[in-house]
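Take a look at the following structure, please.
Missing here is one protein chain; the remaining ones are kept as they sit in the complex.
By letter and in written order, the chains are A, B and C; residue numbering begins at 1 in each of them.
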Amino acid sequence: MRLPRKIIRTGRVTEPAPVDAGPRPALPPAADRLRGSLQIRQVDAGSCNGCEAEFAAAFGPVYDAERFGVRLVASPRHADALVVTGPVTKNMAGPLVNTFEATPGPKLVIALGDCARDCGVFAGGYGVAGSVADIVPVDIEIPGCPPTPEAIIVALRRIVDP
Amino acid sequence: MQAGLVALSGVCVALALAPTVLAEPLERATTVVSGIADGAPITTDGVYLQLSGIQAGLSPLLLATGLAVMMIAALAVVRRSRVRRTTRGIPAWGCGRTVQTARMEYTATSFAEPLQRVFDDVLHPEIDVDVDHHTESRHYVQAIRYRLHTRDAFEHRLYLPLLAVARRWGDGARRIQNGSIHRYLAYSLFTLIIVLLVSR
Amino acid sequence: MTWFTSLDRVIETTPAGLRDRFVELLTNGHRLALVAAHHDPPIDGAVGVGTIRVVYVMVAGPPDTRLELHVRLPTDEAMLPSLAGVSFSAGRFEREMQDLFGIRLVGHHQPGRLVLHQHWPDGWYPMRHDAGPQPDFRDETQSYPFITVEGPGVYEIPVGPVHAGIIEPGHFRFSVVGETILNVKARLWFVHKGIERLFQGRSPDGGVELAERISGDTAVGHSLAYCLAIERATGTVPPPAAQLLRAMLLELERLYNHVTDLGAMGNDVGFGIAHAHTMRIRERLLRLNNEITGHRLLRGGVYPGGARATWLPQASTLAAIHDDIHDVVEFMMANATVVDRFTGTAVLSTDDAAQIGTLGYVARASGISTDARREHAFADLYQNLTVPLLTGGDVMSRFEIRVAEIDASIALLTEFLPNAQMGEHRTPLDPVVGPGHGVGLVEGWRGTIAHRVEIGSDGRLTRVKIVDPSFFNWPALPVALAGDTIVPDFPLANKSFNQSYAGNDL
Partner (left out) sequence: MSVSGIAVALLQVALTIAVAPVLVGLMRKIRARLEGRIGPPISQPWRDLRKLLGKQRLVSANTGWVFSLAPLVLIASAALVAAIVPFLSTRSALDQVGDLFAVVYLLLLGTVFLSLAGLDAGTAFGGMGASRAMTITAIAEPTVLVAIFALSVSSGSSNLGAIVSSTLANPSTAASPQSLLAFAALAVVTIAETGRLPVDNPSAHLELTMIHEAMILEYSGPDLALLELAAHLRLVVFLGLLANLFVPWGIATTVQPLHLLGAAAAVLVKITVLAAIIAVVEVFIAKLRLFRVPELLAASFVLAFLAVTVSFFLA
């Protein structure tokens, strides 16, 4: 029985929640109704996959975003928030809009990472259609290239646990 | 065709809700066939059904009523909470794409395929996948064709052998009775002798 | 031109002579590493639209051998005889050039669009220097012409570009009967941003931030390939201490990515506990990365002419991570269901892997021994390298090869540690005189990465061609599935390949 021993020896991996030190920006009204339960559909609209790596880490055992009532879901129909990464490419602009349309209100759009906010180093690429805000209305921005899992947790907690 | 289906399903629903209607005629029929008439196997008071052999009861009518009540209750909860939220029609979710074609709709063949796979030892489906590719490289595919043929197991394992046996019998019978009066007279004679020998 | 670039022998050839030279090199044991088209403006202010130049980089090793075939075509009549019949990967490079440079292909079996989606305008070639403003896009309902599988009851499952997990965008079209996959086609390039064009006009140092973001999980692999190419083009020789640090960063990158994949494959068969443990180990590695380079994804460690590290791990830390990983591997392999799901799933035969030109662990799990650390070593560091090789070609082989590579990486790191020095180690780039070009080949964690740079007389980048191993490996996935894989095994099969979308799409 190797696995039981590993489980016992590993113990709890999750670390205490990162402290939210920064100034709290005003939240959109839709966030009021998502207190305590936030289901997320992540959309890679052109990212280099660095943001995906850190977003996945935020849901890993060390940061455990799920403990705050945040969960990843399979369909935008089940989602309350879209987490969009990357500059929006010309090929992903349509799918992004479709995903936004397929999400029932009240809903939030979270632009994750510098590219999502202002196209980052990819600004001016002939395949880039614009930042996320150029394509769908953005409610919350998380800066960083890529944002650290701590930053992601802090931003998500502001929604579920204001 | 649809009218027939609707009528049949209507009868099914009616029987499901009030099987007691048929309980008595069925009972009489079974009594006649089996010859056993020691009390009614099913007793009913119109709402409940009771088996008399073992302790078992059922009330389809009340079950249906209960189901309807629960559904109305659920609907009421949903409706109440939906006051501020309107229903919005929207294309089916296509993973971000908008174009859904008829080819993306699930097919009956596909619906049955998993079961067919599970019972492939019985059904013996014959599957062919032909792939045409360029002569220079097999990784440039030009066309793919799929063929599935399932032989009916009952037909092949039961009906056809039975028919074959019957045909052999028939062939034998044809040889025996070929229309000759003499031969029939001979049969009669032999039969008579056998009957006499047996009855002696 | 410097002495260094003369290592890359250039053979000028004509469109008519191309095929023979190419086949000759292939039969001599060379591999096609990269094809780059260039649109050269007219020289010295001459009138005209310039010429199209196509460069084929053929490599072999060891010893490290690189040859370049150069073909020139007139811009207005750019017709290129196709090599698709003799090299599958050449056929894909050709379609890429067709889309981006407007090169017409002669004799290609499937000359359809590859990089540009159907809604991009016709006749506009974004990589030409005189491309001009972008015309209007067409309606997005225009769909890629997928092969229609004929037969009763066949239907298509469209998956993506928006997936259910945290997965990069790509569209997969399955032709299916029930659960049986008859055909799969991957439609990629959803995240095509035009990175190669963004490099143009930057200084060599200014290209690093882009190179690090070609594929976020391969920051070291790509930035190193880029830097090696720049150094070849400019004749710069980085100090040995920098080369050692680079080699260490490369292994650290392999380590955190391979570990993640092991658990992710477990997760795809519903064995979430394996994923939880590998995510924990991965976090430990990412924090180690952060200490070493100041960035969790190892950015900032490699730059033209040098490398830096602000901290170095203890050998005991590496040993502890090694044991931790092996605990996880052990309990995964003790689970009969996991072993059953991995074994025999999505088999890529050695023959197919060779014909498609696969690289990295995908190739090594299918019996093809390839490793740029051995064939194109950038420094004299890899005498004790072990290149594991398996022949099964199934998911299990791709799992086991990763485990073996993790062991090899930790062995290398432990070997390098005593000689490694913290701090900055850099040879300043020579002030560039005259134009130059160079190729960088690096064994990234997914396989061999190839960059080819050209630097203009003003010291600015005029062309950077990037090839992630995913470009070679993506076509292998549908081939591996075509056997008797069932639909619910696809996510596992895909994860066992784990190709980069960003690195492929550029």
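Here are a few things to note about the model shown:
Keep in mind that, in the parts below, contacts are C-beta pairs under 8 Å (C-beta built on N, C-alpha and C of every residue); 3 or more make two chains touch, one makes a residue touch a chain.
This is a predicted model, so every value here is computed, not measured.
Interchain touches from the omitted chain, evaluated on the whole complex, reach A, B, C.
Considering A:13, A:97 or A:133, the position touching the chain not shown turns out to be A:13 (whole complex). Of the listed positions C:337, C:369, C:391 or C:419, the one in contact with the omitted chain in the full complex is C:337. Between the chain not shown and the residues B:118, B:164 or B:192, the one that touches is B:118. Where subunit B meets the missing chain, the touching residues are 48, 54-59, 62-63, 66-68, 70-71, 73-75, 77-78, 81-82, 84-95, 100, 104-107, 110-115, 117-118. Annotation for subunit C: contacts to the undisplayed chain at residues 155-159, 163-165, 178-179, 266-273, 276-277, 280, 335, 337-338, 340-341, 486-491.
Counting the whole complex, the residues of subunit A in touch with the unshown chain are 3, 7, 10-14, 33-34, 36-37, 39, 61, 64, 66-69, 71-75, 77-78, 80, 102, 104-106.
By definition in this document, only the chains that are shown with their structure count from here on.
At the far end from subunit B, in terms of centres built from Cα atoms, lies C.
Centroid to centroid, with C-alpha atoms defining each point, subunit A and subunit B lie 51 Å apart. Distance between chain centres (mean CA atoms), subunit B to subunit C: 55 Å. Looking at subunit B, residues 94-98 sit in touch with two or more other chains. In subunit A, the residues that touch at least two other chains are 43, 75-76, 94-95, 98-99. Taken in their complex, subunit A has these residues touching subunit B: 43, 75-77, 94-96, 98-99, 101-102, 104-105.
On the subunit B side of its complex with subunit C, the touching residues are 94-101, 103-114, 116-117, 127, 129, 134, 136-148.
Residues of subunit A touching subunit C in their complex: 2-3, 6-7, 10, 13, 41-57, 59-63, 72, 74-76, 86-87, 89-92, 94-95, 98-99, 120-122, 124-128, 146, 148.
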